[in-house]
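The complex appears here minus one protein chain, its other protein chains still in place.
Think of it as A, B and C in the order they're written, each chain with its own count starting at 1.
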Amino acid sequence: MSEAIKLKGIIPPMVTPLAARDQLDSGGLERLVEHILAGGVHGLFILGTSGEAPSLSYRLRRELIDRTCSQVDERVPVLVGITDTSFVESVNLACYAAEAGAKGVVLAPPYYFPAGQDELIEYVDHLIPELPLPLTLYNMPSHTKLMFEPETIRRVMDNSAIAGLKDSSGDMVYFHRLQTFLRNRRDFHLLVGPEELLGETVLLGGDGGVSGGANLFPRLYVSLYEAAAAGSHRRVKELQSIVMHISNTIYSTGRFSSSIIKGLKCVLSLEGICNDFMAEPFHRFRRVERERTEKHLRAIKRELAVVFDRNTV
Amino acid sequence: MSEAIKLKGIIPPMVTPLAARDQLDSGGLERLVEHILAGGVHGLFILGTSGEAPSLSYRLRRELIDRTCSQVDERVPVLVGITDTSFVESVNLACYAAEAGAKGVVLAPPYYFPAGQDELIEYVDHLIPELPLPLTLYNMPSHTKLMFEPETIRRVMDNSAIAGLKDSSGDMVYFHRLQTFLRNRRDFHLLVGPEELLGETVLLGGDGGVSGGANLFPRLYVSLYEAAAAGSHRRVKELQSIVMHISNTIYSTGRFSSSIIKGLKCVLSLEGICNDFMAEPFHRFRRVERERTEKHLRAIKRELAVVFDRNTV
Amino acid sequence: MSEAIKLKGIIPPMVTPLAARDQLDSGGLERLVEHILAGGVHGLFILGTSGEAPSLSYRLRRELIDRTCSQVDERVPVLVGITDTSFVESVNLACYAAEAGAKGVVLAPPYYFPAGQDELIEYVDHLIPELPLPLTLYNMPSHTKLMFEPETIRRVMDNSAIAGLKDSSGDMVYFHRLQTFLRNRRDFHLLVGPEELLGETVLLGGDGGVSGGANLFPRLYVSLYEAAAAGSHRRVKELQSIVMHISNTIYSTGRFSSSIIKGLKCVLSLEGICNDFMAEPFHRFRRVERERTEKHLRAIKRELAVVFDRNTV
Partner (left out) sequence: MSEAIKLKGIIPPMVTPLAARDQLDSGGLERLVEHILAGGVHGLFILGTSGEAPSLSYRLRRELIDRTCSQVDERVPVLVGITDTSFVESVNLACYAAEAGAKGVVLAPPYYFPAGQDELIEYVDHLIPELPLPLTLYNMPSHTKLMFEPETIRRVMDNSAIAGLKDSSGDMVYFHRLQTFLRNRRDFHLLVGPEELLGETVLLGGDGGVSGGANLFPRLYVSLYEAAAAGSHRRVKELQSIVMHISNTIYSTGRFSSSIIKGLKCVLSLEGICNDFMAEPFHRFRRVERERTEKHLRAIKRELAVVFDRNTV
C-alpha cells in the first residue's frame, strides 16, 4: 500500500457536474477542477455526499475518477469516496481509484443494514487488507444512520492504514473527544465536514475541513483555515461571518436537506462553471429558487470583495 | 410491459445462500428453492432485505437472478428487488430480471439521500417508463429512513404499472389507512412484511405476506394465510402462536437487528439446506447462538408436529 | 391495597372539558360522562394523553378527579392517569384518586429524563408500595420517548399489583410478543391504545381498547369490541371501516400530531356536549378546520345510521 499522507487544510468535496442522468458534463468538470485548484486548496475529494456518489452508476463513477485524476495531474492529492452497502463494490472502486492515481479512499459505514459497533470494527478490519490506498473514515450519520463511535475509533486507529477521519456529524463534543484520544497519533488527520464549524475546530487543534462551499469560493475557505491555524481569531470571526451568510442563504433556499448540494450546483451554473443537473431523487433548483440564489450570490460577492481583493476569491 | 399480476398469498423473501464473500452456494440455492416451493407458496421474492441484496455485488445479484429463475422455471412468479441509491442501477437490474424471466420488481425508496415525498413521487414517475416489469413498492423505513406516505401512495397508485405495495413498516394504522384508499383498486396487492402481523392483516382484507419464516417452514405460513383468508380466526390464533414462538426465539437470539436473517440462515444450515455464510457487515451465528437456535428449533418442530402431519410442514 | 380488577372491553380515555385555561367546563363534563356511559362502556380513563393531563394544573386535575368520580358514581370503574416526571407527584395524585373512589391508576414512564430499562424496573418497584390502587402500565413512546420493553414487562408482571398494560405504541409485533409472555397471567389486562387496531387485537386475544373515538361514538367501539370478542370478523370489518373513516378524516384534519385531541373536542363541541377549549400548547380548531370537521361528521353519522339504529350510537 502507498504510504498514508497526513492531510491538512481544505479538501473540497467536489460536486459531480452532470449533463444528463448518466452523463458527465466533462467540460464543466474541467472548469470546476481548475476553479477549485486555483483557490489554493490542499486536496480534492470526489464521490462523497456532495458528489452525489450513491446516486451515480458505477460506470459514471469510474469515468469521473479517470477524468478527475487526469485533470488534477498530481497537483494535489485526490481522495475517492468508496462508501457502499456492498463490501465487494467498495473494494472494486478502491482498486480502480488506485490505478487511476488517487492517493486515498474515504469510507462511511455501510448504510442499509444497521450494524453494531463490533460489526463495524470487524468490517473495517476485513476491509483494510483489501485496500490499495490509505483509508479516511467518514461520519455522516444523517445519511448512514450510524457512525463510528469514539470507542470504535480508539480501537481501529492504531492501524496505520487508517489515515484519518472526516466528521460530518456536526457533534462537536464528539469531535473534541476524539481529539483527546488522538494526542498520540500525530499522523492522523481529523477533518470537519460542516464548514460552519471549520474555524473553531482548526483554532482548537483540528487539521482542516472538507468544506462544500470551497466548490464555489475556494480561497475563502483556504483563508479561513489559514487564519485559524495561525490563531488569528479576529480574522476567523470576519471570514466565518461570510461562511454563515452562505449557509443561511444559498444552503437554506430549498425545502429539503438536499438544498446544500442543489445550492452549490445552482451557483456553479450561475457562474458558468458547470451544469446544475442533479441525479435522482433530486432535481435542480427551479426558477424561483434560482432567482433567489442569484440575489444571494450578489450579496455574498460584495462581502467577499470587502475582505479580499475582488479577483482572487 | 408485461401485464401486472395480482399477487395473493405467501411470497417468501428468499435468503441468499452464500459459500463465500462473493460466491453463491449454488447447491444450497437449488435445495432452498425446492424446499420453499414444496410448501405451496404463491411466489418467490429474491434480493430483498432478507436476501441481503444491498450487501451483494452486482455480479452476484445477476447470477442469483439467473439461477433462481432457471430453477423456479415459472412454477410460481419470481419478483426481484431493485432497490438502489442509483436510479440507473435499479433500471439495469430490472432489465436483467425481465430477460431472465422474472415477473415483477420490488422497490423501496432510495436510501442514502433523504428525499421529500414530492421527490419520491417524481422518482417513481421517472422510473416507471424505464421498467420492463410491473412494480411493487416496498416500505422498509428502519433501513431506508423514509417510506411512501399514505398520500404519496394515493397519488401514484392510479398508475397501473404499480402492481402493489409490500409494507414492512410494522405500522398497522398505516396499513389500514391504505386499505381504505385502495377500495377501488381491486387489482392492487397489499402485502405485509412482518410475519407476526400476517394473520390479522389477511383477516381484515390484506392480500398476503412476504414472510421471512417461509424460508424455513413454508407450509406453516401458507396455512396461516389460508386460515385467515377463510376467516377461521381460531385456526389463525393456533398457527399465529407458533409464528410468535419463532419470532420470540429464532429471531431474538442475537443482539442486533440483523438477528432475523442470521437466525433464518442458521436454521437452514442446521437443516442441511444451505450454507449460513453472511455478507459483510454481518457474520453467521457463532457456536453459542447456534446451539441455542438448535434447541429452539427442536421445540418449534414439536409444536408444528402437533398442528400438522409431521412430514408436510 | 384494593384488589386488582381485570378490565375488559372499552375504557374511553376521556377528554377534559375546559372552559378556560385553568377552569373546567363542569356542565360539559357532566354531559360528556353521561354520553359516554350511555354507550355501554366498561370503564372510564381520565387524565391520560387524550385528557391533556400533563398540560393541566394539579389543582384542576384534582377537581376533575372529584367531579368525575362523583358523576360516575361507581357505575363503571374509573381509572386515573398519574404519569409524571416526579415520583412524589405521581404518588400524591394516586392517593387523591383513591380517596375520591377511583379503582385504578395508569402510569407511563417518567418522560423528561431518558431512563434505562433497569432504572424503569427499579422505578416501578419503588412506586408500587406507595400506591393505594392497582397499577396499569402505559406505553406511549411518541410522547415519553421510552417504553416498557417486553423483557421489562416480563420482569415486573409477576407483581400482582400490576393489573395490566395499555399499549399505545402502535407496534403490533410488540403487542403479540407480550401476549405470548402473558399466557399464564390470566388476570392481567392487555389493552390497545390506537382504535384502528382494536378489532384485530381483540380477535387475536387482547382484552379491549382505550379508544379515543369512544368519547364521540361509544356504542360503535363497544360493538366493535363485542364483535371481535365473539369472533365475528365480518362484523369487525364493517365497523372497522367506520373507525378508519373517523381516523382518516376527523383525526387528520390539522397539521400536527395533536389533531386527534383537537378533532375529538371539535366534534364534542359541534354536538353540543362540551367546550372545545384546549390547554396550552394547543388551541382549538379554527373556522376552516371546524367546518371541515362538521362535514366529515355528517358523513360519518350517515355511515353509522346504516349499521346501527340511528338513535343508539
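FYI, contacts are C-beta pairs under 8 Å (C-beta built on N, C-alpha and C of every residue); 3 or more make two chains touch, one makes a residue touch a chain.
Keep in mind the model is a prediction, meaning the values are calculated, not measured.
Peer 1: Give me the visible chains that the unshown chain touches, in label order.
Peer 2: Spelled out, the missing chain touches these shown chains: A, C.
Peer 1: Which candidate, C:K6, C:R21 or C:R302, sits in contact with the chain we can't see?
Peer 2: Considering all chains, including the one not shown, the answer is C:R21.
Peer 1: Touch as defined at the start, partner being the missing chain; which of C:I10, C:L120, C:V192 or C:V210 qualifies?
Peer 2: In the full complex, the listed residue that touches the missing chain is C:L120.
Peer 1: Touching the absent chain in the whole complex: find that residue among C:S26, C:S55 or C:S169.
Peer 2: From the options C:S26, C:S55 or C:S169, the contact with the absent chain belongs to C:S55.
Peer 1: Out of A:K8, A:R155 or A:H245, which residue would touch the omitted chain in the full complex?
Peer 2: Candidates A:K8, A:R155 or A:H245; residue touching the omitted chain: A:H245.
Peer 1: Under the stated touch rule, tell me which residues of chain A contact the chain that is not displayed.
Peer 2: 170-173, 176-177, 179-180, 194, 196-197, 199-200, 203-205, 231, 233-234, 236-237, 240-241, 244-245, 247-248
Peer 1: Which chain C residues would touch the chain omitted from the figure, given the whole complex?
Peer 2: Within chain C, the residues touching the omitted chain are 21-22, 52, 54-58, 60, 85-89, 92, 109-116, 119-120, 122-123, 126, 142-145, 255-258, 279-283.
Just so it is clear, only the chains that are shown with their structure count from here on.
Peer 1: In this assembly, which chains make contact with chain A and also with chain B?
Peer 2: Neighbours common to chain A and chain B are absent.
Peer 1: Which integer distance in Å separates the CA centroid of chain B from that of chain C?
Peer 2: 36
Peer 1: Chain B: which residues touch two or more other chains?
Peer 2: none
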